[in-house]
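A protein chain is absent from this complex, but the other protein chains hold their places.
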Amino acid sequence: MTAITSPTATVDPYAPGAPAPARRFLNHLNPLAKVGAVLPAMVLLIFVRDLATPLWFTAIAYALIVIGARLTARTAALLFLAVPLGVIAIGFGFSLWVDASGVDDTAPFLQIGGWTLFSGAVQIGFATALRLASILALALIGGLTTTGPDLVRAGIQHLRVPYRIGYTALAAYRFVPRFGYELSVIRAAHRVRGQHGGRGPFARIARGWGYIVPLLAGAIRHAERVALAMDARAFGAHPTRTERHLVPFRTRDVVFIVLFITASATIFALTFPWQL
Amino acid sequence: MPKTRVLTTRVLLICAAVGVATGLVSAGAGYLSVPVSAAVPVLYGLILGSHVLPGIVAQSLLRVPGVALVAHVLAALVSSAFAPAWVLRYIGTALLIGLIQEGITAIGRYRYWGLGRFMISAVIVGIILAVPIGLAVDLDRFEPWARVLYLVMFIVGPVAWTFIGARIGASLRRAGVATR
Partner (left out) sequence: MPLLRVRDLSLTHAGATHPSPSDVSFDVQPGEVVLVLGPSGSGKSTLTLALNGLIPQSVPADVAGTVEVRGRSTVDTPVAELSSDVAMVFQDPDAQLVTGTLLDEVAFALENLLLPVAEVLSRSEQALRRVGLWERRAWNPDRLSGGGRQRLAIACAVAMGSPLIVLDEPTANLDPQGIDDVYDALTDLVASGDRAVILVEHNLDAAMRFATRAIVLDQQGRLAFDGPVAEILREHTEELIAMGVWLPAATLAGRMLRERGVLDAETPLPLTPEELAGVVNGFGTLSERSETTRIERAEGGSKSSPMIVRSRNLSVKRGRAEVLHGIDLDISAGSLTAIVGANGAGKTTLIQALAGVVPPPRNRITIDGIDPGRASPRDLAARVGFVFQNPEHQFIAHTVFDELAHGLRLRGASDAEISDRVGEMLSRFGLEHKADVHPFLLSGGEKRRLSVGTALITRPAVLALDEPTFGQDRARADELLRLLKGLRSEGTTIVIVTHDLQLVADHTTHTVVLADGRVHAAGPTDELFATERLFETAGLRLPALHRALNPQLRGLLTETTR
């Protein structure tokens, strides 16, 4: 029936990560281990200015993902198409904004009329783009191999995230397809009222503004009903709750963290990317 | 006597609803961030500013301590399930912005919920976001005017989105939503 069979979500956020073979080791690590291992490198990369360091980290991240995670067509497209294209676009994009007076002693890369793009600027642009790409690639190690519910459970079990907040998030996954559907109905409803008026970005923004209150009002009423149902089922009765799905933190997680941080330190030591 | 909580299940779930709905905006912002960074990086602040929404809408709607942080964390957890690649970005910005927004209202002992307070937190959010991102994109190498514009946008973005968020909260209150 229209109101209750919200269209099946294309992504099922609860779907367990399909059982991965043991070889895909990233899928068998604790989500927090994957975050913790890459975090120091990600922070340090912000301060890096050379080309080699980000290249190294991107290579390691890609290698780990290709070996240790299952590659779907989508992730392959992300890794080998979207990211390289993004690097090229951002690399050139940023080089246009570089202060020419700092790099005018390098060879010209491109000349249009009186305006010159120096190769020094291009180098800076690409260093930035690669740096951003390497930070993203490190994030993907955990991102591509963790499901939402596992992350929430790991947070509850190891980081003392209050379970009431974690389970609220799990309940909220259910809102996403529902709100998407409601939004499409609201748009159709406003169109029927003759609220279509006008093209262009401003008319579009004005229209979008009109959707917000009905969408949020419906969303919040729904949330209030869900809250009653959860209270009626003893949600929050005790400071903890029985956990059937354990997300253990094992020796292999420690090993992964230690190895990754050692590797990071080695790279930083070898390239030594800061001009002290 | 049953214990009374500030963050009742109802408040938590309303924050979740706000987080999910504003998360739709963040998702859009996520898609825009690459083309904008490539074409006009100086405008990035306008895009990133949209991350203030969950907290501001929750605060101006509910006017209860803690909701800004909770709404941010829930929005981040939900978005992460749908775009796992951005987990760290979502959770990092959520904690950062959520704590700033909570902090500003906490300083007023949760007695003032006016636009002015929200704007103070918007400016602080802008400054604190601009520093690490400026480092990451090597802002020092930009043309001087571009550097200024970039930083200004990091203030204008959160301020503008905060204004929008507060308006949304006010409209909802006017429609009698979630007010008891």
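We just call them A and B in the order they show up, numbering each chain from 1.
Everything that follows uses one rule, which is that a contact is a pair of C-beta atoms (placed from the backbone, for glycine too) under 8 Å apart; a residue touches a chain by one contact, two chains touch by 3 or more.
The structure presented is a predicted model; accordingly, all values stated were derived computationally and were not measured.
Out of A:His28, A:His158, A:His222 or A:Arg252, point to the residue that touches the absent chain in the complete complex.
A:His222
In the full complex, which residues of subunit A touch the absent chain?
Residue positions of subunit A that touch the missing chain: 1-6, 8-9, 12-15, 149, 167, 170-171, 173-174, 177-178, 182, 185-186, 188-197, 210, 213-214, 217-218, 222, 225-238, 240-244.
Mind pulling the subunit B residues that touch the left-out chain?
1-3, 8-10, 174-177, 180
In the analysis below, only the chains that are shown with their structure count from here on.
Can you compute the centre-to-centre distance for subunit A and subunit B, using the mean CA position of each chain? Integer Å is fine.
17
Sort out for me which residues of subunit A touch subunit B in the complex.
By the definition above, subunit A touches subunit B via 11, 13, 35, 39, 42, 46-47, 49, 78, 86, 89-90, 92-94, 97-100, 102, 124, 127-128, 131-132, 135-136, 139-140, 142-144, 146-149, 151-152, 164-166, 168-169, 171-173, 175-176, 179-180, 183, 212-213, 215-217, 219-224, 226-228, 230-231, 235-236.
If you look only at subunit B, which of its residues touch subunit A in the complex?
5, 7-10, 12-21, 23-24, 34-35, 37-39, 41-42, 57, 70, 73-74, 77-78, 80-82, 84-89, 132, 135-138, 141-144, 146, 168, 171-172, 175, 177-178
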